[in-house]
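The complex appears here minus one protein chain, its other protein chains still in place.
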Amino acid sequence: MMNITVWNENRHEQTNQVVRDVYPDGIHGTIAQFLEKEGHQVRTATLDEEEHGLTEDVLHSTDVLLWWGHQAHEEVSDEIVERVKQRVLDGMGLIVLHSGHFSKIFKTLMGTTCDLKWREANEKERLWVVDPSHPITEGVGEFIELEKEEMYGEHFDIPAPDELLFLSWFEGGEVFRSGCTYRRGQGKVFYFRPGHETYPTYHNPEIQRVIANGVRWAEPVKQEKPVYGNAKPLETIGSK
Amino acid sequence: MMNITVWNENRHEQTNQVVRDVYPDGIHGTIAQFLEKEGHQVRTATLDEEEHGLTEDVLHSTDVLLWWGHQAHEEVSDEIVERVKQRVLDGMGLIVLHSGHFSKIFKTLMGTTCDLKWREANEKERLWVVDPSHPITEGVGEFIELEKEEMYGEHFDIPAPDELLFLSWFEGGEVFRSGCTYRRGQGKVFYFRPGHETYPTYHNPEIQRVIANGVRWAEPVKQEKPVYGNAKPLETIGSK
Amino acid sequence: MMNITVWNENRHEQTNQVVRDVYPDGIHGTIAQFLEKEGHQVRTATLDEEEHGLTEDVLHSTDVLLWWGHQAHEEVSDEIVERVKQRVLDGMGLIVLHSGHFSKIFKTLMGTTCDLKWREANEKERLWVVDPSHPITEGVGEFIELEKEEMYGEHFDIPAPDELLFLSWFEGGEVFRSGCTYRRGQGKVFYFRPGHETYPTYHNPEIQRVIANGVRWAEPVKQEKPVYGNAKPLETIGSK
Partner (left out) sequence: MMNITVWNENRHEQTNQVVRDVYPDGIHGTIAQFLEKEGHQVRTATLDEEEHGLTEDVLHSTDVLLWWGHQAHEEVSDEIVERVKQRVLDGMGLIVLHSGHFSKIFKTLMGTTCDLKWREANEKERLWVVDPSHPITEGVGEFIELEKEEMYGEHFDIPAPDELLFLSWFEGGEVFRSGCTYRRGQGKVFYFRPGHETYPTYHNPEIQRVIANGVRWAEPVKQEKPVYGNAKPLETIGSK
């Protein structure tokens, strides 16, 4: 059991009936529901709440944060991004979903543009497992097939992932590194590609399984914060 | 709770009173005892048993295998090595300890000589944590200090580890990549350096913690074996 | 200018008129010709020559070895494989092509089965560049398209590559890690997927460019062999 916070921009849900039909409780609501069934304590937070719902208290009691954003990345305040980053470096897990690739928090943790190709064409995606030893791919089988998704294509401008877990095939001819892990400070980061707002991707049990696996993998380790700065020697210097 | 098998060459214990004094139950006995306290089902197996104690039955019911060997690597039969390798590729975790760097099983999984520098001089080792986000370093703090150990020094002829967890400092002037993880097939491999037979290293609670963490990390994932060989297309070819 | 040896099994060329038509000088001949144009000193060697053409002399004067094999991997003698492996660990570059994934030399350097899915169905392959900073992808642009190739699909049972350069999209629905680098000992290894014997893949200028880039990247560094074994301390031990 962990304390999970699901963050969602929650804007498409306000303005687009298609999205509202697919996610009547919001993308955050759907994700929160299946993570609760995993036994976690789950909260949600959204852009238009005070401090985007990510107060110091909320973040300090969050073990793993999930992040979905798309059209309003620029409205997320730099101060809150810095706060989230600090918590990741201090050990909080972070799961970045789909269009979150362009969020301030992901870009600042990666150090690159995180740019990519994209296309909305109701096309088929097949996510192939390339690391069948990894806890995040547990129980997935060889691939996950999504009948309709937005395409994301290479080149994906990210640092080489510490671990590459999924590769996507798209009907229109592209490929994509769809499941990538990174470690930053004491925290773990998992980027997982699928989840365009107009498709029922987060209702898919296989996708839910990967996200639930990702949350477990991203659990903070119980570890003292490393000591930085001026350090006394542990051995005698210049004794020779 | 996992099924653990601790494999030990168990030869020094028969011939060297110093080793017998430090490990009256054998190195395998000491390791088995602290892993049992972690709640695992633990067996031991040794070189001079039939099939080195690693029958098909034993291996197929082993989740994680630990390996300590030193002077008799060449006496381990190629057939058993191949059997262990197959089990690792099928998902069994493998923890290779200290002089196990030169075991047939480690060398065949690495593809390199696994050679290194060494020296027995009762010297101090300090293992620094370089990845404080990793479950194997959980609870360790900044470093582990061992008053007396055998030195292993770079260059260590291994493939670049998938994850580097510990770096050792030695009193005599060398450094060493002391905690390294690898994935091979569906299995996970953790190499952990300390543990010369004449020192009480495996009685050290910090060392025990790392090994216990390593065992948990190496737990097999529940995953179907990937399908290899000739494959029918999933999409129509040549429809244009 | 380097000394290059192109090794080819050279069996399909003897028995299959289609292959002979595509590669009248053998696959090795075609590869040797475009590498000579790069200014290298190029030799070829084939399975049915004495010592498979890979005498101690040949190997010791080879900077980079290319390897194409398919139906006769088992006929390559273990002794020659060990000799090639030793040269790689001593610094010789190795470029493994296409069905060479199942060669003894590649499998022993990887430590895994190197198994994969495959299909011969005249289908389209598109190799996407995922690392545009790497010298092996220099000048390639975004992707290479091959109208007809054999399909290789994931899961590809290799260790996680040190560097992942190309990902293939296949018409039939699969993906593949098609360009992978590894370091073993002092040597560099580049696996490059395309090149089924019945297609004119090695006549393709883009494919030739990647192989030529790979050869340059794999150039041995001028470096003393590391010293292994018992080592005298560089610092005074136990002075406190």
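Order as written gives the chain letters A, B and C; numbering starts at 1 within each chain.
We take it that a contact is a pair of C-beta atoms (placed from the backbone, for glycine too) under 8 Å apart; a residue touches a chain by one contact, two chains touch by 3 or more.
Bear in mind the structure is a predicted one, so any value in this text is a computation, not a measurement.
Student: Please identify which residue in C:43, C:148 or C:183 touches the non-displayed chain.
Tutor: Missing-chain contact among the listed residues: C:183.
Student: In the whole complex, not just what's shown, which of C:53, C:91 or C:214 touches the removed chain?
Tutor: C:91
Student: Which residue, B:58, B:96 or B:167, contacts the hidden chain when the whole complex is considered?
Tutor: B:167
Student: Touching residues of subunit C against the unshown chain: what are they?
Tutor: So the residues of subunit C touching the unseen chain are 91, 126, 129, 131-135, 137-142, 162-163, 171, 183-188, 221-227, 234-235.
Student: Can you name the residues of subunit A that touch the chain not displayed here?
Tutor: 89, 108-113, 115-119, 121-123, 151, 153-155, 157, 159-160, 162, 171-174, 182-185, 226-235, 237-238
Student: List the subunit B residues touching the unshown chain?
Tutor: 126, 128-132, 142, 153-156, 160, 163-164, 167-170, 173-175, 177, 235-236, 239-240
Definition applied: only the chains that are shown with their structure count from here on.
Student: Once the Cα atoms of subunit B and subunit C are superposed, what angle does the rotation have, between 0 and 180 degrees and to the nearest 5?
Tutor: 180
Student: Between subunit C and subunit A, is it the same set of residue numbers doing the touching on each side, over half shared, or a different set?
Tutor: Comparing the two copies, subunit A and subunit C contact each other through largely the same residue numbers, since over half are shared.
Student: Could you state the distance in Å from the CA-based centre of subunit B to that of subunit C?
Tutor: Whole-Å distance between the two chain centres: 31.
Student: On a C-alpha centroid basis, what's the spacing between subunit A and subunit C, in Å?
Tutor: Centres of subunit A and subunit C (C-alpha means) sit 36 Å apart.
Student: Quick one: which residues in subunit A touch 2 or more of the other chains?
Tutor: Expected reply: 126, 129, 131-132, 142, 163, 235.
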